[in-house]
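Here it is, the structure, as structure tokens.
Subset of chains shown; positions unchanged.
Chain IDs A, B and C follow the sequence of writing; residue 1 opens each chain.
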Amino acid sequence: MCRWLAYSGDPIPIEWLVFQPQHSLIDQSLHSRMGATTTNGDGFGIGWYDGASEQPGLYRSVHPAWNDRNLRELAAHVSSPLFFAHIRASTGTAVQETNTHPFRHGRWLFMHNGAVREFPRVRRDLMLAIDPELFPELEGSADSEVLFHLALTFGLEDDAPTALERMAGFVEDVGAAHGVEHPLQMSVATTDGVRIYIARYSSEHDSRSLFFSGNAQAIKAQYPEDERLQQLTDETRVVVSEPLGDRVGVWNEAPESHLGIVQPGQDELRPFTPRRAAVGSAAPA
Amino acid sequence: MCRWLAYSGDPIPIEWLVFQPQHSLIDQSLHSRMGATTTNGDGFGIGWYDGASEQPGLYRSVHPAWNDRNLRELAAHVSSPLFFAHIRASTGTAVQETNTHPFRHGRWLFMHNGAVREFPRVRRDLMLAIDPELFPELEGSADSEVLFHLALTFGLEDDAPTALERMAGFVEDVGAAHGVEHPLQMSVATTDGVRIYIARYSSEHDSRSLFFSGNAQAIKAQYPEDERLQQLTDETRVVVSEPLGDRVGVWNEAPESHLGIVQPGQDELRPFTPRRAAVGSAAPA
Amino acid sequence: MCRWLAYSGDPIPIEWLVFQPQHSLIDQSLHSRMGATTTNGDGFGIGWYDGASEQPGLYRSVHPAWNDRNLRELAAHVSSPLFFAHIRASTGTAVQETNTHPFRHGRWLFMHNGAVREFPRVRRDLMLAIDPELFPELEGSADSEVLFHLALTFGLEDDAPTALERMAGFVEDVGAAHGVEHPLQMSVATTDGVRIYIARYSSEHDSRSLFFSGNAQAIKAQYPEDERLQQLTDETRVVVSEPLGDRVGVWNEAPESHLGIVQPGQDELRPFTPRRAAVGSAAPA
């Protein structure tokens, strides 16, 4: 339904990953191999951190990524040590900027591949659980925007892993209450500009594809001819919906029902277990 | 904040009213004289009834009306006995098609000039009162979309005048509960394709401008040189945010706090009185 | 590179052919089977004749056809006895409305699938041959817009088949002068609202796919369950870049290097032979 990419490491021009690889995100917008749809042409977005402000920059558009000249310009001129990029394939909701990823709240970014199943049926209950203080930020109609604000409601800014697990559990609870069989399907990433939290989870335990570069060595091996990439430090990490090239071996598949943390020092990988709570008690007092 | 136009009468090309008059809606998009803003360039929409289907046609865009070539084409090629046209000046919410008017539900259209004051503060409470069956239709972030769905919740399809009064009363109640001084400002129009219901009301009793053509005689007098308009029958009515030309005398100002009904036979004009209900009891059981 | 559809017959809603068939033009915008590209998402256009004016109506957009809600509305509400529909896959030129098909001049429409090879090299010479009276109409950068205006220059409005042959010959001459191997690749359609002229030709005699419905019988056989289509008269013709459904047998492939004329009474099919003229003598005196 969508494809995305997250980068952390030395500052690099966004185009190095979004445009230049053989099976770049731009190529995936036309020829996704592992996605639910071949074409991901219903808008796109990039979010990046730089020294300009606390808040990351955001460029989102309803155009297909492959033919947006402004994206090409920005990707060539903006360098960042941590950025998200996302291409969208709508599952029916409106093609509008406010439905494109990444979503932003203060320092945080959030992007999602997957779906809240039968979203029209459960949407109202999910929205009611969102912290009233956050409610005015909702601008679109996408399930992903609701997921993000649920995670924020459940404490994303204080304890991201737990908040994501509570979010998943709550969506499954509400779905179950409405008789939805497999309420949640997601490969998500969220970040505060320092750490990137990634979760691959679905109620049916058959989640959207997700891969990560074990370390910079892998990336260097993938592109031996690219002198620039050879200079990357070992802290460099790339997480992608599908590998950026054919040498699939250098990419590790994220394990089903796991959460990863890309951070300075040692990264983490741990099981992801939705935390169930009685519907109604989910919203903060 | 916005400008709009509603037409009922013999089928005419939409361009006759939207493009051709001296101070047409297109001219108002650049040079509004009576609006809260001079420029109304944050998208537009037209909705029209024809024989093609039960549901009216809808063309909405985020572009300024004055430079959208497709609007010019449609206005020249589509004729209709009843149509709405609206140009938007956003008060801060996103410029996206789902925030442009008219809004549609089944056979019904709705458009609005004005604002729910301090909408971010009251939005959640207003949305909670919307019939859960209607909730999935919400796609944007505009106050007007919420007003329409509140009116539908309060029975618009069965008794439009009462539903509009309940909607206004409810918005004022919720606003009051949040300490908003003058919660509602509106000049609205809604129709089922047969009758057009128009209300001019604001909590401070100082509502946005609204004018109507008393009858076709007035329109003919306004454009004596236009042979086509001379053929209009007496059933013809035009309701506008501001007059389409300088001969202001042929336009009647809609009285403050009144509701009008344009319909086959005798039109109606009656006081508009918001119906107050305790907050919480507003939503259908 | 593109896909298109031309219809002539009893007035029908545009959606009957553009949206409703199994492999409709909308489906082809995501999943073209015979096109040079699978995805045709770089804008689209429809042109239609009705009683509103001499000039056909035109709706063109840079959005992908599959996610444009306005196209869906128009296709449902506009009926026409003769219409063109086109979805674009850019070969590099800008994605802008003025590069989308169909192009219009007075009563005439024109659309094209294919390419003028090495267009940047030959563009200037081709443009210089366009009648100076027509030159101001050029608004974009697409080869197809130039082809149309060359055809007009060569007398399209008086003798369409000859003008198309002269256009093709001229493009081949200019290409040859610049050392371009196979200068022209095209499946084109043009119409004055009465007759539709279709040509399938390429310098290498390996032209883009093109099919036509032999007669209404074929369409009826294709959709026996569609009561509406069963009412079509024998004058009905549909010409398409690729069949609208799997029963390929009811579609006839247009022969290579041929020109067809869909018209009241007997249609015509004849060889298409580019007419060569010395470069420089091509423009009217």
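To be clear about the criterion, contacts are C-beta pairs under 8 Å (C-beta built on N, C-alpha and C of every residue); 3 or more make two chains touch, one makes a residue touch a chain.
The structure presented is a predicted model; accordingly, all values stated were derived computationally and were not measured.
The complex is a homo-oligomer: 3 chains are shown here, and the full assembly described by the structure file contains 4 identical copies.
Simple rule for what comes next: only the chains that are shown with their structure count from here on.
Both chain A and chain C are touched by B. Put simply, the C-alpha centre of chain A and that of chain B have 39 angstrom between them.
Chain A has residues 94 in contact with two or more other chains. Of all residues in chain C, those touching chain A in their complex are 30-31, 38-39, 41-42, 62-64, 66-67, 69, 90, 94-95. By the touch criterion stated above, chain B contacts chain C in their complex at residues 13, 48, 50, 52-53, 57-61, 69-70, 73-74, 76-79, 97.
By the touch rule above, chain B contacts chain A in their complex via residues 93-94, 96-98, 120-121, 123-124, 127-128, 132, 135-136, 138-141.
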